[in-house]
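With one protein chain held back, the other chains of the complex are shown just where they sit.
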Amino acid sequence: MEQMSSMDVDRVMGEGGASYFDGDTHVLKIRVYYEDTDAGGVVYYANYLKFAERARSALLRMGGWENGRLVRGEYPGQDAGVAFVMRRFAVDYLKSAVLDDVLDVRTRVIAVGGASLDMAQTFRRGNDILVEAVARLGCVSAMTQRPARIPNALRTDLTKLLVKG
Amino acid sequence: MEQMSSMDVDRVMGEGGASYFDGDTHVLKIRVYYEDTDAGGVVYYANYLKFAERARSALLRMGGWENGRLVRGEYPGQDAGVAFVMRRFAVDYLKSAVLDDVLDVRTRVIAVGGASLDMAQTFRRGNDILVEAVARLGCVSAMTQRPARIPNALRTDLTKLLVKG
Amino acid sequence: MEQMSSMDVDRVMGEGGASYFDGDTHVLKIRVYYEDTDAGGVVYYANYLKFAERARSALLRMGGWENGRLVRGEYPGQDAGVAFVMRRFAVDYLKSAVLDDVLDVRTRVIAVGGASLDMAQTFRRGNDILVEAVARLGCVSAMTQRPARIPNALRTDLTKLLVKG
Partner (left out) sequence: MEQMSSMDVDRVMGEGGASYFDGDTHVLKIRVYYEDTDAGGVVYYANYLKFAERARSALLRMGGWENGRLVRGEYPGQDAGVAFVMRRFAVDYLKSAVLDDVLDVRTRVIAVGGASLDMAQTFRRGNDILVEAVARLGCVSAMTQRPARIPNALRTDLTKLLVKG
């Protein structure tokens, strides 16, 4: 999983969207558009969950894993399709983001089980922490929706990202 | 397809959502929530398409037709699942809706073809017309996504709703 | 705050949206549309937060309180506009909702502070509990976004709804 200097990011990303690793932490830069805001003038509280899902998908993608391909069972060693579903999401809203902001969604893998995956996600604007969240995901069979083991190669990749301590 | 007096609607519907026919025109009452608005203080322009789809689904449901059951091919006479997909949508934004408004989405069937369906939709707040739209939908096979005939019984129902003139 | 028999609800509500109290618990019926679902075939996890906000707004509205009017400071006794903002939301996803479902969002007031409000929300399909959530809201000045006391008359109303035990 490659790394990108923040200079590269700034040069290319007029619009947010850059995806890279800062050590063990995945970073996705997201631009705030009108669609994300509400009449209170700030980002609507549910939309951070959209940002969070983009970031988790981007983290997987940097390791070569795409949700759609996992669901279709296309990866070597997959005998059946699997999907990650949200089991529990807890989110603290500390400060508000507004139109035109660029947010850094920082995602860390904090636990990898046989069929579960925990991630911690923080949303920053510069050095300001706006929102903090913890996600517990379950891996399920794409056919039956019953719990299913995370494919071995994927679990290996995720385990490498486990934050130490 | 039953009709409901506007008095009934007002008595029960604290929150919008009432679905009824006013002659040939289907009416869905929709409450505007924070999720629908943007930082400009008004309903975000894409969200009228969500309201429009709710209204079209509600019109079908009043005739006993549900999207999910059509897709699964569950109705008598269905040999295969079908879905309606949007082909063309043209929308004029005349005035803005704001938080807490109740909108009447008024939907009329204006053309029924073998595999196509045209509807005109207006969004009103009281007697004020805020938004006008025309939708052209296509009926497709749920399996192949290729054009498919609208099931006969459904086409008969839709044809009854065709506005005269 | 008036109550409505479930028979009334069923008669009128083709499309979900009915808002009523079942004892101390507010109920909002919500229909699941295409907009609420994702390619996994179920309701997208962030969209339960939209449903939750609709339900909290509907609960307030049944007591005569509208978000927009609170923000503009229009109620007797309001010397300044206030808004409720989300501080913390924790949500457990137990089962999935799908297209065409009607969900009951059941909301209870569990704590009322000077400038804070805690609510417990469950999402049911029939007797099946699909999702459970706890929301901690803060009351803030609409001008400064700083914590502000909940207007007295509103706090009195909310306190009446506090579940016993």
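Should a chain be cited, it is by its letter among A, B and C, assigned in written order, with residues numbered from 1 in that chain.
Everything that follows uses one rule, which is that a contact is a pair of C-beta atoms (placed from the backbone, for glycine too) under 8 Å apart; a residue touches a chain by one contact, two chains touch by 3 or more.
All values reported here derive from a predicted model rather than from experimental measurement.
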Visible chains in contact with the missing one: A, B, C
Touch list for chain B against the chain that is not drawn: 39-40, 45-47, 49-50, 53, 68, 71, 83, 85-93, 96, 145
Residues in chain A touching the chain absent from view: 4, 8-9, 12-20, 28-29, 31, 33-35, 50, 53-54, 57-58, 61-62, 66-69, 98-100
Those residues of chain C which, in the complete complex, touch the missing chain: 34-35, 37-42, 44, 46, 98-99
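Basically, only the chains that are shown with their structure count from here on.
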Averaged-CA centre spacing for the pair chain C and chain A, given as whole angstrom: 28
Multi-partner residues of chain C (at least 2 other chains): 50, 53, 68
